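Removed from the display is one protein chain of the complex; every other protein chain stays in position.
Labels run A, B and C following the written order; every chain starts at residue 1.
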Amino acid sequence: MSGSNGLARQQIADRVAQEFQDGWIVNLGVGMPTMCSNTPIDTDIIYHSENGVIGYGPVLPAGQEDLHLVNAGGQNVSLKPGAAVVHHADSFAIIRSGRIDVTVLGIYEAACNGDFANWKVAGAKGGGIGGAMDLAACAKNVFVILEHTTRDGKPRLLKECALPVTARGRVSLVATNLGLFKPLGDRFLLREIAPGVTVDQIRAATGAPIEVPADLKTIQTL
Amino acid sequence: MSGSNGLARQQIADRVAQEFQDGWIVNLGVGMPTMCSNTPIDTDIIYHSENGVIGYGPVLPAGQEDLHLVNAGGQNVSLKPGAAVVHHADSFAIIRSGRIDVTVLGIYEAACNGDFANWKVAGAKGGGIGGAMDLAACAKNVFVILEHTTRDGKPRLLKECALPVTARGRVSLVATNLGLFKPLGDRFLLREIAPGVTVDQIRAATGAPIEVPADLKTIQTL
Amino acid sequence: MARSKIFGSFAAAVADIPDGSTIAFAGFAYPGVPFNLIRALLDQGAKGLTCITNGTGGAGADRMPDIGMLVEAGQVAKVVAAFTAPTRASDRIPLTRYVDEGKIEAELVPQGTLAERLRAAGAGIPAFYTPTAVGTELAAGRETRVFGGREYLLEHAMPVDVAFLRAWKADSFGNLLFRRSQRNFNPIMAMAARLVIVEVEEDFLQPGEIDPDEVHTPGIFVQRMVKIPPAPEGLWPARRAERGAKA
Partner (left out) sequence: MARSKIFGSFAAAVADIPDGSTIAFAGFAYPGVPFNLIRALLDQGAKGLTCITNGTGGAGADRMPDIGMLVEAGQVAKVVAAFTAPTRASDRIPLTRYVDEGKIEAELVPQGTLAERLRAAGAGIPAFYTPTAVGTELAAGRETRVFGGREYLLEHAMPVDVAFLRAWKADSFGNLLFRRSQRNFNPIMAMAARLVIVEVEEDFLQPGEIDPDEVHTPGIFVQRMVKIPPAPEGLWPARRAERGAKA
């Protein structure tokens, strides 16, 4: 494979955060998704985390942490004015009733049929689901973030997931270091390409057909 | 029918209240059951009402009402120290999960099989259930209070309810102006008799067999 | 950046409610009843409504706006309530005549089942099982199932289009506080509805003035709020003595 490695992790998160619309209730998964809240965007976002925090703000600097308050990733966040706290059953009532406008999840694999996998690695007996299955099944939009290939270069964007899925047919946006993709059933639409990356490079690194629009845009990094 | 009319309404309620045990969570229905909270008893009772009030106290005198606070009967009650308020779903979670030690309900008919009826009068299209079906199905003990006969002298204690039932087989104590009864399946056990009332009088006024213990006690009025 | 949730009048807050809406009305006895919103809906005139409520009211000399008035105004197609007839045969409520004449459909639901069906709608739970009403006329012909040796009745979620609430305090983001038994159905109806309209007793607070730990209904559930003006312009329940004096 030749060409650029594409976007850095924060840059992928930045691009995803630009999809958030004014007034959206946003749930960010652990890992790269959390970085979306670092992106400077001028939309009014309400961050929800599984443990019942509605309206949290930036992570507090060391020494200033409120030890009673963490987000879903265990980070000691702050609260914005107007925040509210509910218990776990009410927090997932919010999720299951479709009030989360978007969940952004870090995942292992995405398929062009809209499936994705993020809770169980090959050969493991158990798994780590957390709130991902509830979010994936019920959020209005499911965005996923992942490195385009495994460490040994195998594709993570596939025709069908090889790992056990988290939810079926729910993904509407896939963001990787190489580009921004929309699952279209039997193929991925390449919505935008990372700077310095080529379409051939993406095709070689992807386990599913790629549709390339005539007016392919390049991702604008911040 | 000869003999005394038996107990006054407050006296029936007084006798029922003496069955309450220390620490019990008690739910009182509208009407005569409400009078149980007037009875001076030296047990520690926690009064729960359907609208989510846990630990209410006496009715407040006119002019001192808190207009944000009523019990299930719409009376402007007070709160005892240690009271808590929950919403309607949590209030009925408390009921359905079996945490109410006793519910006392005013009813139309009781049967010796433990059924009772209190939500629908003969010929009506609709009914008034309120929280009675939830309470009747789920409280640890279901006590019912009623006048022993209808205004025209017909029995309300029956072998089987004529009116649509509120719950089946749940009643453990029936209190009337004539006595205190325990449903035993095919008959009522007369636990205690009201002062001045005769067993013959009760038999004549009851639509089910009555078992009379050898050591029949008379209800002690306060 | 978000549009303000604070409306200048009850009329404006209910103006676009279409005919055929399913509306949940909070309240238990007087506390928490959205009297001002009900009056505005009477003026607005939407018809063919399905009204979800504990009871429809209509008794008493000092009557405040209630569902019974919507019934009498011909605005109601169906009532879902824990009381569809008075509990004493001697009492009368406006609903009875309309139900008896077949003009209005009435669905009688045990109060706890009503609360849980609303809660289920707000929790993304389409159906659940409950012990309530098993063996009664209300369960006749319906699906039951045994769990752990006990019989339970299948009940479905009750989603609503609009919820009318009355709160004690609110911040401008819509975080709500209810006082004492005013809470009752308010929080669960807020969760069950797509459009939540609240009449608020106290002046609006700024976001941050309500402790996040004390919020009863988070602002994400609330779309519209109106401050209740002082009486007589605004409707406020009165003490018994004052009600007697008025009558």
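Definition applied: contacts are C-beta pairs under 8 Å (C-beta built on N, C-alpha and C of every residue); 3 or more make two chains touch, one makes a residue touch a chain.
Being a predicted model, the structure only gives us computed values, none of them experimental.
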Of A:7, A:45 or A:86, the residue in touch with the unshown chain
A:86
Of the residues B:98, B:153 or B:209, which one touches the chain left out of the display?
B:98
Write down which of B:43, B:150 or B:220 is the residue touching the left-out chain.
B:43
Identified contact with the non-displayed chain, of C:5, C:166 or C:179
C:179
Residues of chain C (touch criterion as defined above) contacting the omitted chain
116, 120, 123-131, 145, 147-148, 150, 152, 156, 177-180, 183, 212-214, 216
Quickly run down the residues of chain A that touch the omitted chain.
30, 49-53, 62-63, 65-71, 74, 76, 79, 85-89, 91-92, 95-96, 118-121, 124-134, 137-138, 164-168
Touching residues of chain B against the unshown chain: what are they?
22-23, 25, 42-44, 46, 48, 54-55, 79-86, 89, 92-99, 138
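In the analysis below, only the chains that are shown with their structure count from here on.
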Once the contact rule is applied, which chains count as partners of both chain B and chain C?
none
Farthest from chain C by Cα centre, which chain is it? Let me know.
A
Centrality ranking, top chain (CA atoms only):
C
Can you give the whole-Å distance between the Cα centres of chain B and chain C?
28
Counting only Cα atoms for the centres, state how far chain A is from chain B in Å.
57
Distance between the centres, which are taken as Cα means, of chain C and chain A, whole angstrom:
38
Multi-chain contacts in chain B, i.e. residues touching at least two other chains, fall at none
Counting only residues that touch at least two other chains, what does the list for chain C look like?
119
